[in-house]
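A single protein chain has been removed from this complex, and every other one stays in its place.
Note that the chains are named A and B in the order they appear, and that numbering of residues resets to 1 at the start of each chain.
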Amino acid sequence: MTGTGRLGISGLQISFGSRQVVSIEELRLGHAEILGLAGESGSGKSMTTLAILGLAHTVGASVSGSITLDGQELAALPQERLREIRGRRIAAIFQSSATAFNPVYRVGTVVTKALRLHGASKSDAADQAAEAMRQVLLSPDLMRRYPSQLSGGQLQRVAIALAVALRAEILLADEPTSALDVTVQAEVLDLLRDLRESVGMSILFISHDLAVVAELCDRVAVMRHGLIVEQGPASRVLAAPAHPYTAELLESVPTLASPL
Amino acid sequence: MIESPAVRPPRTGVARGRELRASLGANPLLTVGGALVLLIVLVAIFAPLIAPFPGDAGTATNPFAVLKAPSAAHWFGTDQVGRDIASRVLFGARVSPVIAIIVLVIACLIGVPLGLAAGFLGGWVDEVIMRVTDVFLAFPPLLLALALADVLPASLTSVTIAIAAVWWPWYVRLIRGQAASVAGRPYVEACRALGISRGRIIFRHVLPNSVTPVLVQVSLDVGGVILTASALSFLGLGAQDPVPDWGLMVAQGEGYFTPDWWLVTFPGLAILLTAFAFNLLGDGLRDRLDPRRSFLP
Partner (left out) sequence: MLVFVARRIALAVVVVAGVTVVTFVVAHVVPGDPAATWAGPHAPAAAIARARAFLGLNRPFAVQLVSYLGGIAAGNWGVSIHTHRPVLSDLMTAAPASLELVISALVLAIVAGIPLGLLSARRQGRPVDHVVRAGSILGISMPIFWMALILQLVFSQRLKWLPAAGEYSPGLLFSHPLAKRTGFPVIDSVLGGNMPMLGSTLTHLILPAIVVAAYPAGLIARMVRAQVLDVIGDTHVLNARALGFGERQIFGRFAMKLAWTPVTAAIALVFGYSLVNTFLVESIFDWPGLGSYAAASIATLDTPAILGVTLFVAVAYVVANLVVDVVQAAIDPRIRLR
């Protein structure tokens, strides 16, 4: 179950001043594993993402505890080292893909800039960017477009392309499909599955939508008020929840069978 | 979605008072600006009592005390006809800010109705008003004020009229934006559908929404008007002797400038301080009332 943990969180506490918002005893993400982090809005899921990236301070939060990447302790690293890791080894995509891109830059520019930031040469960057676009099933021509000229689904794919291009080992996906309609959602989920298969990417999939989590994830951790109330294999947790809150969440998912 | 740490205190009386004090402390601009402005207003009101030589602000002259450097008797020295500069500077606080207020009131009286009409009625009314406004906005304020003040007899009234004539277009633009955005909202359509007259809609909905931006813009503009008015007076187009207008005093002192530096320094400092105070206040108000809007600079 735990295996060769790629990303390990232990005793993580995130606070705003004296107010603690997240307290995670133990959370592990293994190689080529998709771990779902489920819970309602405000349960602390997004703060966890920020903490992993070492960006909690940008919203004024303080972090304590251990976050390890392949055994290396991240919490103690200085910002310069963390910047090398961000994007390159741990990538992140967010819900609002439309606003996640700077409106005055062409999307391709963002990709090539990111590649060059992490050491690629000018020509390599262009090639790798185009290759990544193809891998997310987008035409490289779209790189010349501005964010306002692409759909939500396309933008989300470009965001994933960034992770692919940078060959990130871990992808933190914070509600990536919540703003998309169902058919587009399915495509993005397929893409994530492919990434896991083809390059062995580990994905932390954060969502309030249990139906999507059920479909995609190998393991699930359920979060409530900053605490993990239950975690385990998806099939087990979602079929036979041990914690009453998980059961509550499951109740609220509409199915074809339940009466409206 | 990032969880933001908004800790909202309860809206009870005591807590609100604490919150207000805390926010004032967190907003140094507002407090410092407000305090300075208050000081200037008090000086203006109590000038006759504070000034050591109140007569000097009027027609008194002292031929034996001409061009004296700053001393214990005359803190800011005396001018070319022996008047105490400190007293004149203090009385000057009655001149500039008052002009600014009058100008801005006029600007609002003209600008607000036009802006409402343009924004709310739209169509060709909007087009016409906006083109006219564009033309007036094509002149930098001082230029048109200069031309106007030039053709009118030199006096404070002329300066006031000239600047007001130049300032109103900004308010048309400002209100128009507000009116147009409100006019497009669904609840306004609902009101129209219910048969409520446009006039009522403007009064009940558009106007209240516009008060804040106008208030902020006015407080930001006071400094600008004061600078423009003193510039016009400096050029001789405004106040005439013996009115203790700061700009005029600088102009009068220019001729004696190099040896007798105090004639120019102190009145100019007063202009600077007053404009500074009002700008601080305006900035602080904007931060407090509507931090996310971008206003006309």
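By our rule, contacts are C-beta pairs under 8 Å (C-beta built on N, C-alpha and C of every residue); 3 or more make two chains touch, one makes a residue touch a chain.
Here the structure is a predicted model, which means the values were calculated and not measured.
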| item | value |
| --- | --- |
| Touched by the hidden chain, restricted to displayed chains | A, B |
| Identified contact with the non-displayed chain, of A:Leu55, A:Leu77 or A:Val199 | A:Leu55 |
| Touch with the omitted chain, as defined above, among B:Ala69, B:Leu143 or B:Val211 | B:Leu143 |
| Contact with the hidden chain (one of B:Val43, B:Val188, B:Val250 or B:Leu285) | B:Val250 |
| Option from B:Ile99, B:Leu227 or B:Val243 whose C-beta touches the chain left out | B:Leu227 |
| Touching residues on chain A - with respect to the absent chain | 53, 55, 58, 79, 83-88, 91-92, 94, 96, 99-105, 110, 114, 117-118, 146, 148-149, 159, 162, 166 |
| Sites on chain B contacted by the missing partner chain, in the whole complex | 2, 28-29, 131-132, 134-136, 138-144, 146-148, 150-151, 223, 227, 230-231, 234-235, 247, 250, 254, 257-258, 261, 264-265, 268-269, 271-272, 275-276, 279-280, 283, 292, 294, 297 |
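Note that only the chains that are shown with their structure count from here on.
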| item | value |
| --- | --- |
| Centroid spacing, where centroids are CA-atom means, of chain A and chain B in whole angstrom | 52 |
